[in-house]
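Omission of a single protein chain aside, the complex is shown with its protein chains in their original locations.
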Amino acid sequence: MEATVHDQHGHATDHAHDAHHEEHKELSFFWKYIFATDHKVIGMQYLFTGLIFLLFGFCLMMMMRWQLAYPGKPMPVVGNLVCSALNMACKGLGDESMQGGVMSPAFYNSLGAMHGTIMIFLGVVPLAFGAFGNFVVPLQIGAVDMAFPRINAASYWSLFVGGIVMFVSFFVPGGAASSGWTSYSPLAGIATTGQTLWLVGMIFLITSSLLGAVNFITTIIQLRAPGMTWMRLPFFVWAQFVTGFLLLLAFPPLEAAGVMQLMDRLAGTSFFLPSGLVVTGMPSVVSGGGSPLLWQHLFWFLGHPEVYVLILPAMGIVCEVIACNTRKPIWGYRSLVFSVLFLGFLSFVVWAHHMYMTGMGQKISTFFQTTTVIISVPSVIILSALFISLWGGSIRFNTPMLFALGFLPMFGIGGLTGLPLAFNAIDLYLHDSYYVIAHFHYVVAPGTLFGLFAGIYHWYPKATGRMMNECWGKVHFWGSFVCMNGIFMPMFLQGMAGVGRRWYDGGQTYEFAQGVIHSNVGISMSAWALALFQIPFIINFFWSIRHGKKVSDNPWEATTIEWAAPSPPPHGNFVETPEAYRGPYEYSVPGHPKDFTPQSQTA
Amino acid sequence: MDIPYTVLPRKDTGLWNAKVGIWLFLASEVMLFGALFSTYILLRVNSPETGALKWPHHLLNVPIGTFNTGVLIFSSITVILAWASLVLKNLKAFKWWMGITILCGLAFLGIKSREYYQKFTHYGVFLRDGTVITGHMKNEDVKLKEGEVTRYISNLQVVNGVVNAGPMKGSEIEHVMIAPDAPAGHGHEAAEHKAEKIEGKDIARIASYGPWYSPYFAIYFTLTGLHAIHVFGGMVVNTFMWGPGTKMYFTNPQRFTNRVEVAGLFWHFVDLVWIFLFPVLYLL
Amino acid sequence: MSTKTFLSIASATLLFAAPVFAAGGGIAGKVTLSGKPPAEKPIKFLPECKAHGDATTTHYVVDASGGLANVLVYVKSGLAQKAAAPTEAAVIDQSCCLYHPYVLGVQVGQKLVIQNSDDTMHNVNATPSKNEGFNIPQATKGTKNEKTFAKPEVFVKLSCNVHPWMFAYVGVVENPYFAVTGADGSFKIPGLPDGEYVLAAAHPKIQPEQTAKVKVAGGEVKQDFTFKAPGN
Partner (left out) sequence: MINKYLGIIENASKHGPAIDGMLEAVHWFMLALFIGWTAFFIYTLLRFRRSKSPKADYVGVTSHNSTYAEILVGIIEAILLICFAFPLWGKQVNEFPQEKDATVVRIIAEQFAWNIRYPGADAEFGKQDINLVSSENPLGCDPNDAKGKDDIAVLNEMHVPLGKPVIIFLSSKDVIHSFCVRQMRMTQDAIPGMVIPLWFEPIKTGKFEIACAQLCGMGHYKMRGLLIVDSPADYDKWLKAQAPAGSGGGGYD
């Protein structure tokens, strides 16, 4: 009881208490910024962790792009650095991975597997779900914090440990996991130690997501401010709500699969190892009787909803930014909400379209082709609604809006090229080709990432009270936009020419690929240029924390409740409990003096 | 700053936060065990009709399993009584009932580990012609080709529980002695001691009844192991409520009762999983 | 060319392995194969290996007099103290999609350098039973990796999974007194201190290895071995 009293009347008035208070503050730095339970601080922790891993995953890819563009040529400077670093961490590892700066096939596979894993589970999910979900959702629903602040912190730290484990796995004998981000057994079952660490890391990451999901859903159900009914929730909150359910229900099967693969590797079981396996020329001594397809089913049962975990938060952000910068309500809010719910549900029943080539019979293929095609309908509805929302607006082309607008056609390309891949028969030709790579990268790279950038620029003033530099923001956008297309557009052509993914030499071995592999150089150049265009963003981001233009609490003149809080919001978020009186996107309401009417405004 | 609805329910949902949270968490647990049960079904459907990997029926000791099921169901009742005592503001009764619940958990784990131990000390020798001889073996029963008898089996058990043998290059077994199990229907004692000698060249592999033995044991140990971790986790929470956590009863009794309710819900779930596990692993 | 490389590497190994105990005598002899060995299989090279011309497998290399090459002869027991591993590395090379040499002896703890002189990818897949195995890719010309073995094991097989005809056998032994028979089947282990030893001869394809008791008391002792070809 006493503690509560102290908290509520924390500002001691008499001088006798002041000294004590100062000391208390000193001590609490650690608790305030490291083991914080405030959702905004945790959101920032997620943001920085996510951005760092995003950059790290990108670096892995840039190294791979060197190998693809100039197969077998020593990588300048970086190659020898990586070699010595690996040699220092584990004797001989550098020589096996990067001898004289030349990448080895095993190391290439490691980079590929870890690029996928890191980008998805340590880059985009922490950013889209962890960072934006944590920072924005409680503010948007008018809550003081998340429902379980300590579980929130536990969720972040679990992710942190998982990230460390993944990072450390680069330096163990044999290097990091090299069986693809999908870790198909039996390949993953006979892989080196790195794979064990991958599995351990994944279990931490999954635990993090589960704790996060429980917290988010509970927060959205329980802590909505008075008057914040379900149909008054900003679309971003809806997207996070559905994402939470996807994580909650889709991740546990992968956790089970991870435990089983760990058992296969450490306890000699054969969950995913069939009878009669011949490993390196000798019959293996495991009991056998398992099924490699079981892993694929359990993996893709997560793997497909995971795609929507990556994309839904970005859609939510784009929706917020578009509404704000067209100065008009989102077109078809209800259909957006129902589409996203339907999408979430359907995403659980399409997983086997990743497994068309595993020997699928007519009945099962019919089912999964149908569901896969049906799932395109809500996606088309969402995208159309966002396009149509532009009509009749008064469009401001600021940086967040540019990124949000960039998202639309990029996600459109990514979505549309998913169509041919949805058909089983066409997969006979396009399976495992660069067409697939280009398709899903259009969804997550210029798609999701642009959404996330839009979010960072959009909510930056809320988090810091200052604006990021607009001019450099535009450089960042246009540079990224051009480079992204320079990277992924040629990949469609490579894929159409039959170039397969995960080929260490970029296709040199194959005659049919000779006509298109020269474009690898251009793709790689684009990738490195893309890196250059991130530099203004990084500088802008840190520079603006102290030197950005100071702005009011609601610089974009937006309607949703987070803009009613002070910038940056204090612990507890709102000065007084906000109340929602109307829907989230009441812009340019006829008869109102201003072109926006905040949700929390009484009249 | 206070987070609302930690103690009293929100009007429109009728729930306090932790209750929503625990139900969501249990939903994810259902998916976790659901995936493992699906694996069980798949492995069982795919298991061969004959041979070494045939699905063993009624291999586990049903009376012990039944007793353990009873222990767990009983603890489910006592945990409700513990919560009810708190609702009735009777802390002493709560302590008693929660204490019994914890003891039941301990008893369950104790019995389970005894069952595990029996499995780990029982061996199967898989012959190259496809037959399997099961029985008991001691370290000195394994004669290696080079050097004297070592703690070979036990050592390897730690690594992967499998002894390489037969024509493989790693084969180092000269022969093994195994005291086979009594064939069903025959006198148990008589057959127990007559050890059989099996030449290394006939052996494909030797394994104890650990998870490495066959898909059945793999899923048996994974399911019961994961369940045991859950029982242990539940016990940790219950012990906290029984011990240091009780402090909160004196400052915020309603919130403490809520906490006990949440812990109880988790405990029920753990019991429920066992109620599926028992028939699936012991009876079917 | 392959024989020459092989011989030079083998003799170099011997030279480096020998020097410390130059005092005593040595063992020399010849290993012969009786009977007709099974026919070797012609190798269907992949296009990237075509530089090699035609070749067959080399499981049994026998000269006109019956001398059997590629037999590892080593002192199995009888040495009072263990000798430190030589600091010079043993080298095994991959060129034209074949290993050179085919059979190689190294001492426990001695460095084994595996190098790729081909313009194509080989993976070096070692499948020992007592030592730790490894499987490393060597994608480009000039790649070199160093490995050591911690326990004696005759033989550790190296193979390449991209070119399924590529094998090499590394005999890991405890002391520096070993030799691999040359094309004529002869071997020479110099510099042995006086004493009684068990000498073993191992061929990768013929089991079991043969042993003989040898007494060295200054001067060179002769010890021959005869293997029987399988199927005879």
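In order of appearance the chains are A, B and C, and numbering begins at 1 in each one.
We take it that contacts are C-beta pairs under 8 Å (C-beta built on N, C-alpha and C of every residue); 3 or more make two chains touch, one makes a residue touch a chain.
On a predicted model such as this, the values are computed, not experimentally measured, just so you know.
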Checklist line | Which residue of A:412, A:536 or A:584 touches the chain not shown here | finding: A:412
Checklist line | Candidates A:265, A:327, A:458 or A:476 - the one touching the absent chain | finding: A:327
Item checked: Option touching the unshown chain, where A:384, A:485 or A:601 are the choices -> A:384
Next item on the list: Determine and list the chain A residues touching the chain excluded from the picture.
Entry: 104-106, 109, 178-180, 184, 186-187, 190, 274-283, 288, 291-293, 326-329, 331, 357-362, 365-366, 369-370, 373, 376-377, 380-381, 383-384, 387-397, 405, 408-409, 412-413, 416-417, 419-420, 423-433, 492-493, 496-498, 500, 502-505, 509-512, 515-516, 587-590, 595
Next item on the list: For the chain that got dropped from the picture, name the residues of chain C it touches.
Entry: 41, 43-44, 46, 57, 59, 120-121, 123, 135, 137, 157, 161-162, 164-165, 167
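As a working rule, only the chains that are shown with their structure count from here on.
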Next item on the list: Just give me the whole-number Å value for how far the CA centre of chain A lies from that of chain C.
Entry: 54
Notebook entry, point to check: Distance from the CA centroid of chain A to that of chain B, rounded to the nearest Å?
Noted result: 36
Next item on the list: Pull out every residue in chain A that's touching 2 or more other chains.
Entry: 282
Item checked: Two or more partner chains touched - positions in chain C -> 127
Notebook entry, point to check: Quick one: in the complex, what on chain B touches chain A?
Noted result: 1-5, 10, 13, 15-18, 20-21, 24-25, 27-29, 31-36, 39, 42-43, 46-48, 52-53, 159-162, 164, 168-169, 204-205, 207, 210-215, 218-219, 221-222, 226, 251
Margin query: For the complex, give me every residue of chain A touching chain B.
Written below: 1, 7, 144-145, 147-149, 151, 210, 213-215, 217-218, 221-223, 248-253, 255-257, 259-260, 263, 266-271, 275, 282-283, 285-291, 294, 298, 301, 571-572
Next item on the list: Quick one: which bits of chain C touch chain A in the complex? Just the residue numbers, please.
Entry: 121, 123, 125, 127, 135-140, 142-147, 159, 161
